[in-house]
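Beneath this line is the structure, given in structure tokens, with notes to follow.
Omission of a single protein chain aside, the complex is shown with its protein chains in their original locations.
Chains here go by letter, A and B, matching the order in which they are written, and residues are numbered from 1 within each.
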Amino acid sequence: MDTGDRMALPLWWVPLLPVLLIVVTAGVVAVDEAAAARARGAREGLLGSAVVPLREGARLLVGQRRRTVAADSVLWRIGGATLPVAALLAAAVVPLGSRPVADLTDGVVWFNAMEVLAWAAVWMVGWGANSALSLVGGYRFVAQGLAYELPHMFALITAALAAGSLRVTDIVAAQQDLWFVVIMPVAFVAYLVSAVAMAFWGPFDAAVGRDLAGGAAAELSGVDRLVFAGGRWLLLVVAVAMAVPLFLGGGAGPWLPAWGWVAVKAGALLTSVLWLRRRFPTVRMDRFTEVSWVVLVPLTVAQALVVALVVLGRGM
Amino acid sequence: MSLQLFLLVAAGLFAIGLYGALSQQSIVMLMMGLELMLNGIILAAAALWYFLTPAGNDGPVLIVVVLTAMAIEMAAGFAVVTAIYRSRQVDVTDSAADLRG
Partner (left out) sequence: MLADVSFWVLGIVAVLSGFAVFRLNSMARVTFALLASFLAVAGLVVLLGLGYLGVVTALMMVIEMVVMAVFMIMYMMNPAGLMPMSMYHNKAGSMAISVGTFAVLAVGILLTDWPVRRGVPAPAQTYQLGLALMGGQMLTMMTLGVTLFATIVATVVLSTGRGRYDRYGDDLAAPRADDPAGGGVG
């Protein structure tokens, strides 16, 4: 592939990226924990919440791994490990500031291909444990995936269409004058909804729902649970952060440096996603499927058509 | 890296797929054999394009056609399996041999 290092960060960012993402994700978990503590009425304070991800991670690291009878442990472990790896690989094309770690010519397609690995990952985790509830959770996620994937692809392709390029830095550059969220609000909303559904985050968390005693993750414990839950958080952070270069002009903004604006915008989006989870009950995937196919897919197609007309009118 | 090596890998994939498509009883496994054969064809098309006529676009277009053929094969195959299973609870080719001449 033409790796096109036109705007890529230097190579020493490759080992730094996982560290950075994990630290950021731990921060997001801490904020979420603080919000949960406030909702409970507990006075934990910000410092108390900040140690929660560390404490929880350490507890899971030393915890015993559960074994089940006749488990397909190969697929089970591969599935769990795929989730964080896919999130990290997807993050490689997200500009941290004005430059990503890998500025691929087909960055948008690469991003989509990596996040779709979540399908395989969750299904394998659900299947591997040889437990009915976790298998039901895995199947639920596949059904949900069939619902969110098409609006997601149309939203991604609409942004690429307006920029005339699949390279993420080109998409950012095309938003110099006008953020894409202005000309494609439907695609932006559809992207955020599908990003949340992809990380099976509330209200789309039926795959790991309480009615299934944890669903796909029901039989995970110890380090397996840490990898799975951490991978899910990473996927949420990366998928939501990708909305910044796609629709919100990347690092563009006054006063702050580019990375500062990316952090502010991504933080605002993540906060709204975390807040929405506490406002909406879990949506059953069969209902979401019908809404997605009957409402979201036609809307995103129409959105792509409108943007195509705008592009033609501009004479690109 | 040479054209011959790439084509040998592609031929290997094609032959393995052919073995599966001929020897498997289950219709779904048979489809996996067909998919492997198409997989070999994708690789052969890409290699022939790169090593012989990289200036043109016929190789990539052929790959797009093969990818579409794979999608159609999967969808149509599963629809047929679903239809025949719904009416006769059949999931192996040997039980669906009514038209054998």
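Rule of thumb we're sticking to: contacts are C-beta pairs under 8 Å (C-beta built on N, C-alpha and C of every residue); 3 or more make two chains touch, one makes a residue touch a chain.
Since we're looking at a predicted model, the values are computed, not measured.
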item: Of A:Pro53, A:Pro100 or A:Gly145, the residue in touch with the unshown chain; value: A:Gly145
item: Candidates A:Asp32, A:Asp106, A:Asp205 or A:Asp224 - the one touching the absent chain; value: A:Asp106
item: Interface residues of chain B (partner: the chain not displayed); value: 1, 3-9, 11-20, 22-29, 32-33, 35-36, 39, 42-43, 46-47, 49-57, 59-61, 63-65, 67-68, 70-72, 74-76, 78-83, 85-86, 91-94
item: Touch residues of chain A, complete complex, unshown partner; value: 1-2, 70, 72, 74-75, 78, 104-106, 109-110, 112-113, 116-117, 119-120, 123-124, 127, 130, 139, 142, 145-146, 149, 166, 283, 286-291, 294-295
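Going forward, only the chains that are shown with their structure count from here on.
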item: Between chain A and chain B, centroid-to-centroid distance (C-alpha), Å; value: 33
